[in-house]
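Removed: one protein chain of the complex. Kept in place: all other protein chains.
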């Protein structure tokens, strides 16, 4: 990773924040319903299984990248040559862009449903993109700073779970393991969507100082996400029963409703506003990584790549009109994500092993310079 | 650079029309209580109570009731707009009242409109009213500024003491949940007072029965641990004493759930004698007598209540859900069929600890 000057790099421990903040997004506000559909009150087991599976995937990604000593674009080029590799990289970048669009659009949807039904999509998209632009323009250092901030701003939100626990029905969890293994696996598939997002590390890893040291932080980040999801699932499951949960689209948001502080009640308004700091790192890391990817692929200036991307995403965001379309967008993108992670990454891992191209470190470095 | 900024500013101006519309506090009419009255099988009369603040700092607000008749509550609200000088907002709704006749026909559709509205909280109280909700809301009560405030404090206070806790969340929890049925407080207007007269028992969203206030206390004992409830016991020839519980605990035991289930419910009550005219309560021997008298009375009464619930096929205690949590592969259908005939034994144990500060 010699091509990136040291003062542009960020500390390896940043991998922790960047992985968690990328994983925790809008999904957590209402994912309980989806995973409980199949595995019922045992869905928390799926959360753990999913978390552990993703640790394996992180390990794979680190292996793939460290063999070539490059980002995914360099790996693609080394393994498949200029044209096929370039096409694969391009497809991957399109997938990443669509995840940005999904996160952005879903958050706007939440705002429109919960706070401002009359808020026009163009204006809020414009403002949020402007916000993202002001961060991404500062480079990876600023974007990473935002993810640290997002992490610490969302921590106190855990305390709000207390209000739900006051009215908890702990028997909802019993009996443990009342569902079949296939049910649990189906729920694990559902959970996958909520762990998605960390795969952007494929693009920004070269910007971490000592990437090999950052691996443990990435794993820890993933475990923290798992822990967060576990708490969320636990609290939602004891507050709602399974049938009620199926009628509750945004379980966590509904939980915020009962928060009653002496100076403010109905916390969901403040909560959704604060959630901006969870969404923003998602969008910003996404924008940064993809524009960086375009810059690496086509030698376009990163700034102009970013602007073009933002324009396209702005148009796409306006084109998504109603809730159904947001839902479709969510399911489609997460399906693609599912296959990329569980099929393509292992495939890449095996291909690399077979071709054995990874041994030549020098070669990898040379080609990744482009 | 300047041109670029101009473009941005211009775009923003173009988009300003899409900003959310304002709901300035004093420009809206905050509905603090709604009441639904039965009109006909397809029509509902909706009464919204609004507290209108008066000029000056220390002048209490005046309450007004707006009424409309339609078949869905949303449309009713649109109707009300015609009379009101300001638009209605239901985000501060504290209480929803349902006429008991209406409740017998089912109230889910009405509750559903409330729960769908994101501006509503989850701690909304619900109650069933014997009589018209309109007259109840229209009355000015000397005990409180507005009827909604009165109701709020009344229900709050009673749910801490004698009747099972129930707000919109609990109602929906029990409505959606399998193996349990909702209950709601039952209130009645008596002159310029509102009285909690007991608990309404619902099967799904339909009211099928009711319990008196004293029985509500016993039902609460069977449902949740609580304190501060008051219960009156008859003790020998027309002597009465009241006992206030300091803490209570309930345990359930299920036997043979899969085939022929039976349930043992054991309740432990710790209490003190709060009122005992003509009974020398400082005597330890007498305390024991009081304890056994209370136990006897409670046992008899609770078993009767349980029988009543079973007969009406309502599982207000939530035994079905408890059974599920203790059984793998629980079959709700079977349980529902068996429920009316399951032997349920309640055993209350009472321990009296203090009897006031004098001897």
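Per-chain residue numbering starts at 1, and chain names A and B are given in the order in which the chains are listed.
Here is the rule we go by: contacts are C-beta pairs under 8 Å (C-beta built on N, C-alpha and C of every residue); 3 or more make two chains touch, one makes a residue touch a chain.
Keep this in mind: contacts and distances are computed from a predicted model.
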Assign the chain not included in the display its UniProt protein name, restricting the answer to "RNA polymerase sigma-70 factor, ECF subfamily", "Imidazole glycerol phosphate synthase subunit HisH", "Putative zinc-finger" or "Spore germination protein".
"Spore germination protein"
Touching the hidden chain in the complete assembly: which of A:149, A:249 or A:351 does that?
A:149
Touch criterion as defined above, residue of A:111, A:200 or A:251 at the omitted chain
A:111
Given that one chain is not shown, which residue among A:223, A:270 or A:351 touches it?
A:270
Considering the complete complex, identify which of B:3, B:22, B:236 or B:259 is in touch with the unshown chain.
B:22
Considering the entire assembly, which residues of chain A contact the chain that has been omitted?
10-11, 111, 115-116, 119, 124, 127-128, 131, 134-135, 138, 141-142, 145-146, 148-149, 261-266, 269-270, 272-274, 276-277, 280
Considering the whole complex, not just the chains shown, which residues of chain B touch the missing one?
16, 19-20, 22-26, 28, 30, 53, 55-57, 61, 89, 91-92, 119, 121
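Criterion: only the chains that are shown with their structure count from here on.
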Under the definition above, what is the set of chain A residues touching chain B in their complex?
113-123, 126, 130, 167, 169, 171-175, 178, 240-244, 246-247, 254, 257-258, 260, 265-266, 268
If you look only at chain B, which of its residues touch chain A in the complex?
8, 11-12, 15-21, 91, 118, 121-123, 169, 172-173, 176-178, 321-322, 325-330
